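A single protein chain has been removed from this complex, and every other one stays in its place.
Lettered A and B in written order, each chain numbered from 1.
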């Protein structure tokens, strides 16, 4: 058996470990500094969305969408996935023009999941939407899932496939051995493996640096709000063309509101802080698009921390300084949906050095300035 | 005029809020009132927020109103709590602090920006120093059937007594353990109330456990003396049943209780298992560390001798720092205010130390009986809570489901929360927090300190989206 090590117990680490453990000949160990699902993967909005993806991400996202529709076959649980659709509303004639141009662009590339709809159709899809909404883009079979349930399902499936998970173990160093394997130092014991995956989320660029590689990357601390339970009034997940919003009612009736409004994070202490002056904008946009929620009580707000490369797209590829180390991070606030497919791709890269899955665009060489 | 109109009108008539203040005090209980009064004495600008309509906190709740009716003066000399309260409240009113009742704090941001709601509108202020005196809450005592209407906490009944003059009558039972249970029984009987019986759930052997701490406790003998007198007084007229197991039953409302399997008719059941520090706000502040208190089995903020937390500028005083009772709370409030005055350059370090010295001695004396009391009344073991008992009342999650989640690999309260929704409802884990935490620890067979507590999140009190949206300007 060949040994592989996955760093990070978020969804990307779990998915990579799961796929690799199901590849004959691999014995996989996963190291997680805190507990599985502690960071982005356990606290995200659960949006399973192709709608509005940057063009280079669409191909992988489409494959991920297929995997979500069969998620029970993959991990033995439906992960709370519901294909209730994603809708991005237009608030002006300018928004409509933008939407039409966008969908034309997507269709020109051969993708048909995005669709422009008129005011009557938005009203049918979202009876509670504000009258000023004039149209939308929809992807009818996108949807949402339950993040923590998904994390637990991937964990169980990975363990059943033979992955050994160590929680409370932090990686502190990476180096090449004379035999060409990678030695991984932690705050507990030492590990050694032929292949290592760097799925450490916001902290992944620091691990890359430990291995001698600088990958330009900032962080994001997206903020979320959840309200008290309300009667069911909206099925799809709703976004907005020219303002930052993500708006969804859960099966329990609570409304989850986000959209990338940024709090503040401190990577060293692994904490992030909600800034209410800025979160107020999310509340305002939500109450303007769905006036019926203005009186709803906020029950909690929170933030999660994630890595964000300059172009808001992930880094997936083998390290240039430490062969055998594979990066998979920087999902910039939209990596939940991608996790089943990205994990499969990274597992293939690790096992056989190549993959047919469309991840070539995410190679870190894109940041290298040509000499 | 609708309720909403009246609130707005009242809010509008209040003094305006400046954009900054030297000291912001949360809570107008003994700790908060004393802190504010002391801070004013050193010339600092002080803003005090309390969600209650009048000063006093838990112990001196509605003390001014009762004073106005003459009730306080007529009281028994041995109940001098109200006198303490009246004195604290009068000094606080005269101090010149900007006191804002009916104001609920819901967020503290780094660098001292504080948000609260008042009269249906969100407000904020920048404070140099925060002294958080949020007091205590009752430790939940989850038993099968405790969600039935007609089951309340002893603290709730005491509030009904203090604020509305309501006394128990009919098939009213008290159950659980702790000094407050006996105190309430005394207070209720003194006002002519009737109690059908007290179900004493305290683990046997209390005096034996407590004996090693007796000598120290005798530094403030009045506490023990009072406790004994209370129990004696109550036992003269009220039946006390020592028991291990209690259930509440009824169809849509409490009808009877089962005490170790024996049924008694009941129309009101009052539960109590001691009090725990209210750390709802401190736990939500990033970087503010808490430590596990293995004796009182609760979390408390990590503090230095002055009440400074790990976050610069944020201080904690009173029972929210660890249960010490009303007089210790007031003293720690004053000590914290002296440190704030030093930090803001109003007094020198020597002056601070000189003034705080005697206060410290007094406080030590007040805290002397704690170990004795804690040993007498250790919190009831969560392992004994039957599986069918609802722990999280908001989301209706049972102890059994939390235990299942632990079996599936959820090791802490935040994971069981994401998995079962326990702690996700409007009370934000205020009520279920200690018992969910204890059930997880017991199920894992580890000490409470090894299980992460609920991370609380701002807003720590629900505000509406509309209120928040208004802050977007």
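In the analysis below, a contact is a pair of C-beta atoms (placed from the backbone, for glycine too) under 8 Å apart; a residue touches a chain by one contact, two chains touch by 3 or more.
Everything that follows uses one rule, which is that contacts and distances are computed from a predicted model.
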Name under which UniProt lists the unshown chain, selected from "Phosphate transport system permease protein PstA", "3-isopropylmalate dehydratase small subunit", "N-methylglutamate dehydrogenase subunit C" or "(2Fe-2S)-binding protein": "(2Fe-2S)-binding protein"
Given that one chain is not shown, which residue among B:20, B:95, B:124 or B:163 touches it? B:163
Sort through B:245, B:267 or B:293 and give me the one touching the missing partner chain. B:267
Looking at B:21, B:37 or B:58, which makes contact with the chain not pictured? B:58
Sort through A:49, A:88, A:113 or A:229 and give me the one touching the missing partner chain. A:229
Footprint left on subunit B by the chain that the document does not show: 2-4, 6-7, 51, 53, 58, 65, 120, 137-138, 147-153, 155-156, 159-160, 163-170, 172, 191-193, 252-254, 267-268, 393-396, 425-427, 430-431, 461
Contacts of subunit A with the missing chain: which residues? 228-231, 233, 253, 292, 295-297
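Methods note: only the chains that are shown with their structure count from here on.
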What is the distance in Å between the mean C-alpha positions of subunit A and subunit B? 40
So in the complex, the part of subunit B that touches subunit A is made up of which residues? 107, 109-110, 115, 124, 286-287, 408-412, 415, 418-419, 421, 424-426, 428, 457-459, 462-466, 468-473
Please output the residues of subunit A touching subunit B within their complex, sorted ascending. 35-37, 42, 147-149, 152, 155-156, 167, 225, 227-228, 252, 257, 264, 266, 269, 271-277, 279-281, 283-284, 286-287, 293-302
